[in-house]
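Here the complex is missing a single protein chain, while all its other protein chains stay put.
When the chains are written out, they are named A and B in that same order, and each has its own residue count from 1.
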Amino acid sequence: MTTPDGAVLFACIGAGLLYGLLGSITHLRRQSLRGDVLAHSAWPGVLVAFAITGEKSPVVLALGAFVFSAGFGLVITWLERLFPRLKGDGAHALLLSGSFALGSVVWSLMQRHMEGLGQAGLKSFLLGQAAAVQWPDAWTLLGASMLAGLFVYSFRRDISGILFDRDHAFLLGQPTLAVEWILDLFLALGVVCGLQVVGMVVLSALLVALPLAVRPHTKSFGTFVLASTMLGGAIGFVTPWLVIFLESSFGHPGKGIPTGPIFVVMATLVAIASLFGPRFNNKSVATGIGVRR
Amino acid sequence: MAKEPLPPAEAVVRLEDVTVAYGDRPALWDVDLEIPKGSLTAVVGPNGAGKTTLMKTMLGLLKPATGRIEILGESLAHSKGKVAFVPQRSSVDWDYPATVGDLALMGTHGSLPWWKPVGKEEKRRAREALEMVDLVGLADRPINQLSGGQQQRAFLARALSQDAPLLVLDEPFQGIDASTERAILDLFRNLRRMGRSLIVVHHDLHTVRDLFDFSVLLNVRVVAAGPTESTLNEENLRATYGPRLGLDPRRAPHGPYDGARP
Partner (left out) sequence: MLEIFLIGALSAIGCGLTGPVLLLRRRVLLGDAVSHSVLAGIGIAFWIHPVVNSPWLRLGAALSGCCAAWVATKLTGILRGRADAALGLVFPLFFSIGALILAIKASNTHLDVDQVLSGNLESSWLERFRLGGTDLGPQAAWNMLLIVVALLAAGWIWWRDLQLYLFDPQQGQILGRPMAFLEILVVVATTSVIVFSFDAMGPILLVALLAGPGICAWFLTSQIGPFFLATVAAGLLSVLAGTGLACALDLNIAGSIGLAAFLIALGTLLMAPDHGMVFRLLQANRARIRFVARLLAVHICQHEIKGDQASENTRVGLRDHLKLSEKEVAAGALWLQARSLAVWENQILVSTHAGKIFAKSLAEGQDSTDGQMGGEIQRPASLM
């Protein structure tokens, strides 16, 4: 049995860590579909960045995507605060459709006005291309997950307080608005980092499935976030090996088995198994308060 | 019934000309109020009198239309973390991954800078708070597996562990059984003896008369405020609640530790 390509392996681990971490936060904010929405709203950003600069370099496109994702994300947060009845998924659905419609209109404009538009580079930006993963992609994902992990770890108490009870956090003097904004920005950043590598279906699946899988077995914010992140990393590690195994036993020569869907199926199956399976009855020692009696 | 004499008047809360409106309907009208430091204060008034509004305004959760507010001699912006609050109805997500112990620890988080881990001192405070509300046995239970009264007690523990000089509690006894209520009232009196100030929205006028040393009678404006003996009289109550209410003189005052209630 051959070993998987190093870049693919580390990209998968990075994606698992990153989306496990960010997913646990979006899960607690009751916005599991936000990743999907932000991924869609990157599309007009990619097109506009290309239209302005005429370049197809991943950095430029990623910058455009980030500006649009982050912007749309903040607009959603703002709309939900202004119109409470849009909470849940009203605002998300509105901006999802709005941004994607904007993307297709801009696309049709560009097709008419820009000559020699090779669409391959732009389309694959959205749909991901795990087969062509390079080392820089893996480093980006690992780096982003380190950065997000550092932030969440440093401000774990503020984040947990604000997500649980905003008013109370405000009274304690915790920086409510700033933390919420930074979390929004991190999600946009995470989405954009993974978009070219794993594609939007995979990333939205990971954002939802990983926290769901660990939620029944954890009782505290810290263990929940950590477990979700670690599970992501573990599934990310296993997936490329599984792909190789499947290819060697079922694949025909010349027809690869795509990595992304396997990743999704694994994460989802783990989530379903943990929802319906037995629960670990973990004696949490996270606080150490009730242990002695 | 032994009530300590009031400490020399130094205001823990001072409101001047405070008016709060929802839209153009004032819920609090021209409130001038000084609550002395180190007192156990009751805020009473009928439903819709603006008690919750008053508490939230004092804490800076609502912006007043006019007026000035001082907490512990400082403006609102500087008093963050020095006031502990138990809301009347908390709209938190009960499916949040937190245990009762975590909830009690959350009260201590305001005093910790972000780079410091939770230390022994914080754990001790949280544990003490849980002991006070008799929840130590449930410290490792997730909050979504609590009964309504236990949830309320957990919130009390969160406020207590904050070690704040001022505690503001909006109807803390809803859903709490009679004997626990007694225990917590005694706890309040102990805290007061230790020099804390407490402001409690409370509906049972008999307990107010027996246990609280300062009273604020509220109905959109302040009807009366002052030491309970002189303030909580028939005339003021009638002015607050309307003509049909008064204290029943035949009901005996509670002794401090008699436990049982009629």
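Please note the rule applied: a contact is a pair of C-beta atoms (placed from the backbone, for glycine too) under 8 Å apart; a residue touches a chain by one contact, two chains touch by 3 or more.
All of these numbers come straight from a predicted model, not from anything done at the bench.
When you scan A:65, A:208, A:225 or A:244 for touch with the missing chain, the hit is A:208. Although one chain is not displayed, chain A still touches it through residues 27, 30-33, 36, 40, 79, 82-86, 88-90, 92-94, 96-98, 100-105, 107-109, 112, 123, 127, 201-202, 204-205, 207-209, 212, 250-251, 255-258, 260-262, 264-265, 268, 271-272, 275.
Listed here are the chain B residues that touch the chain not shown: 17, 19, 21-26, 29-30, 65-68, 95, 219-221.
Here is the rule we go by: only the chains that are shown with their structure count from here on.
Chain A and chain B, compared by their mean Cα positions, are separated by 42 Å. Looking at the complex, you find that chain A touches chain B at residues 28, 30, 154-155, 157-158, 160-161, 163-165, 167-168, 170-174, 215, 218-221, 223-224, 283-284, 286-291, 293. Against chain A, the residues of chain B that register as touching in their complex are 59-61, 80-81, 83-85, 87, 90, 92-93, 96-102, 104-106, 109-110, 112, 114-115, 118, 123, 126-127, 130, 136-140, 142, 158, 162.
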